[in-house]
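For this depiction, one protein chain was excluded, whereas all remaining protein chains were kept in their positions.
Which chain is which? They are A, B and C, in the order written, and residues in each are numbered from 1.
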Amino acid sequence: MCENRSSDSLIERVVTLSKKKDLTKNLFVLSLESREPFSRIQPGQFVMLRTSLGMDPFLGRPFAVCGTGENSLELLVAVAGRGTRLLCSLPEGERLVLRGPLGNGFPSQPGKRVHCLAGTTGIAPFLLARQETPKIEVHLGVPGRDWMGLATWAAERIPGLCVYSEDASVGLGGTPLACIDQLDPVTEVVWACGPTGMLKAVQAACERRKLPCWISLETRMACGIGGCHGCVVRTVTGLRKTCTDGPVFDSREVLWNE
Amino acid sequence: MCENRSSDSLIERVVTLSKKKDLTKNLFVLSLESREPFSRIQPGQFVMLRTSLGMDPFLGRPFAVCGTGENSLELLVAVAGRGTRLLCSLPEGERLVLRGPLGNGFPSQPGKRVHCLAGTTGIAPFLLARQETPKIEVHLGVPGRDWMGLATWAAERIPGLCVYSEDASVGLGGTPLACIDQLDPVTEVVWACGPTGMLKAVQAACERRKLPCWISLETRMACGIGGCHGCVVRTVTGLRKTCTDGPVFDSREVLWNE
Amino acid sequence: MSDRPVSSAVSIGGVLLRSPLIIASGTWPHEPEYWKDPICAFVGAACTKALTLHPREGNPGIRLWETPCGLLNSIGLQNPGIENFLRDDLPNISSGDVGVVANVAMESEEETAAVLSRLSVFEERFLAVELNISCPNVDAGGMAWGADPSLAARAVELARRCWKGPLWAKLTPQCGNIAEVARAAEAAGADALVVANTWLGMAMDPVSEKPVFSRKVAGLSGPAIFPLALRLVWEVSSAVQIPVIGCGGVSKTEDALSMMLAGASAVAVGTFHFSDLGCFRNIGRELLEHLAAKGYSSPMDLIGKGKK
Partner (left out) sequence: MSDRPVSSAVSIGGVLLRSPLIIASGTWPHEPEYWKDPICAFVGAACTKALTLHPREGNPGIRLWETPCGLLNSIGLQNPGIENFLRDDLPNISSGDVGVVANVAMESEEETAAVLSRLSVFEERFLAVELNISCPNVDAGGMAWGADPSLAARAVELARRCWKGPLWAKLTPQCGNIAEVARAAEAAGADALVVANTWLGMAMDPVSEKPVFSRKVAGLSGPAIFPLALRLVWEVSSAVQIPVIGCGGVSKTEDALSMMLAGASAVAVGTFHFSDLGCFRNIGRELLEHLAAKGYSSPMDLIGKGKK
């Protein structure tokens, strides 16, 4: 009966995997096409994606949107476990189910010069931001050589992209945090997206320099729409849901979960 | 970790879906290629096939082998539910896990003239039998027009195939059972494969005419190797396992499960 | 066989629902659009997140863990407390298209009594109160109330005194004999039983070598548990006269049909809609098709039919 698990509510839709491009081992750009157009997507907003094959794994996986067309969007997906492996193994033409766009992205009128700091796939929202606001500056950190494919691909889309790796095997040595010390708290603002460890370091560095800073968090999610209370993060104003109150938060507010 | 669920025991192997041909809506011929050659497969033997994506559905599905090459075999798969729908939706190139060949097929030295009666996909073992023993006669029954694609495809492989449908929309009117009354119990033998209702009718008709008859049964299976006791059928010699004692039984022995 | 058009309406101990599909507690946003059509078009009622007297933060640490066809959760009754709920959430959700069932977590008797008397002030805004004597994710109270027939009776009696509207008791699978607990809740005045809540499970992280959840155990829900919940529905509906609402792992039309054939008057869906918001529409439509094909005029014709 309802085995195809399709949906036609406004929040969820069936999309087609129209293109799959592999950047490096275990890192893919998935292009998804929808019959209905998408509403405007803010950088930092995300979608939840799942297959309609079988029920295991059955939760959608959250991914930031990294590019949009009228009826299409792009995701940058790293294989991290069972769900992402399955999604990245599907052939072009496959039908998937997409929930979203969800959440609140980075501020739409930053009013200051924006410096984006990304850890690996954390570059996704900045690829989208750049599509709309060419004057932002983007800094990408990668662990090493294996990620060359991401750096090359992202640099095509973001001319002037600064790439860093600890061992200087790709781009400059060091991390995107290096730039923080040069920024002016009055005229400049930091946006960051990447692994939690990096976000904490960015938060601390911006705090020290009194730089305004927005960070996009990653937490486990079941529903993505504020129903399950599974994705909460501790903030100065109490527990907040990453899916609907975030995923982008003012870094001064985030107290993390420990 | 072991998420790819591959296997390298002798009984189970990874195969590649090298070709998928659709005969009609919801009916496919799947060609599977293996690195290691298959041992000789008797008509009536079967394999259990599953995907390595996710764990739902997680049991393999049993299918009779309908054709073999050195390192390959063919299955004729009708979409009957979740598992077959998933298997038939996979793209060529996909890797699958195959257990088998399993069970005991039709007698290898029948010593008599063989008349094969098939209900729809029940033709699978007879396609294989014909590959080896061109002088068998095959009668195929289908429900109607929708199955024309099967009849056409099977007739290419079995010249002289007799096709029946109740409403005469494909081939002759009636069912493959029609031929039973013309057969000689001393020199001829019936092999049958198809839905349970048909097998019971064949059993009864052969009984009446004292014709020797072998039937291939379909029961739910979990393991296919005699471990779970889930596939038993009542016979004159007690409960027998369809997977290892069958699936082909002497029709005089089968008492069914009711 | 009947020629009357098929209606999907069901009655649960006098409460009329436009569809036998209910949204399970703790799984649905308290945002206005989620209580309106078209999202709710095929839904008969939706349950609120568990309510407690005081605001609760819920549990720290990881709260969700996907398992094979299932989900472990350790949310732990996070909610804004009854006053904030009545002020901030109720106006939003009670002006929609779908009836509101207030899920009340059993705390101390005083606290629960206080919550119920506050709810009573707004009685007409609720289809029913669902007394949650089955939460596995808190230390005190919670599931302990549902583990034992005499405690369950005591909780339901208390609620019966403080709340005059329709009262549902939500049972836990973690009890020696659920039929006895069910009979005790019925005798104490419950109008219907929700069978059941999550199943106590656990997850371990082999990297950190520690339990994933701060409370170690967590509640398992989702398709994985469907066969277990179905068995409880069969058992409980044979033990009591009051209606039973099946809850646990429903994901397909067959599941909803199976629950009703086993004795349920309605069916709640929680975890599955996390992955498929279209499930209500799919199940709702296919249920009507099934009824029409079988010649039934109402889903109520199915209730308990599998027992005959």
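Details
The rule is short, and it goes like this: a contact is a pair of C-beta atoms (placed from the backbone, for glycine too) under 8 Å apart; a residue touches a chain by one contact, two chains touch by 3 or more.
A quick note: this is a predicted structure, and the numbers were derived from the prediction, not measured.
Considering the whole complex, the hidden chain is in touch with A, B, C. For the chain missing from the display, the contacting residue among C:Gly81, C:Gly165, C:Gly189 or C:Pro211 is C:Pro211, taking the whole complex into account. Contact with the undisplayed chain is limited, among C:Leu119, C:Leu261, C:Ile283 or C:Met300, to C:Leu261. Along subunit C, the points of touch with the absent chain fall at residues 67-70, 72, 175-177, 199-204, 206, 209-211, 216-218, 220, 222-228, 230-231, 234, 249, 251, 254, 257-258, 261-262, 290, 302, 305-306. What subunit B contributes to its contact with the hidden chain is residues 1-3, 5-12, 50, 55-60, 83, 97, 99, 220-223, 225-232, 238-239, 244, 257.
Although one chain is not displayed, its contacts with subunit A can still be listed: residues 55-56.
Throughout what follows, only the chains that are shown with their structure count from here on.
More C-beta pairs touch across the A-C interface than across any other pair of chains. Think of the whole protein's Cα atoms as having one middle point; the chain whose own Cα middle lies nearest to it is C.
Distance between chain centres (mean CA atoms), subunit B to subunit C: 45 Å.
Per-chain CA centroids place subunit A at a distance of 35 Å from subunit C. Distance between chain centres (mean CA atoms), subunit A to subunit B: 49 Å. Annotation for subunit A: residues 3, 55-58 touch two or more other chains.
Residue positions of subunit C touching 2 or more other chains: 68-69, 223.
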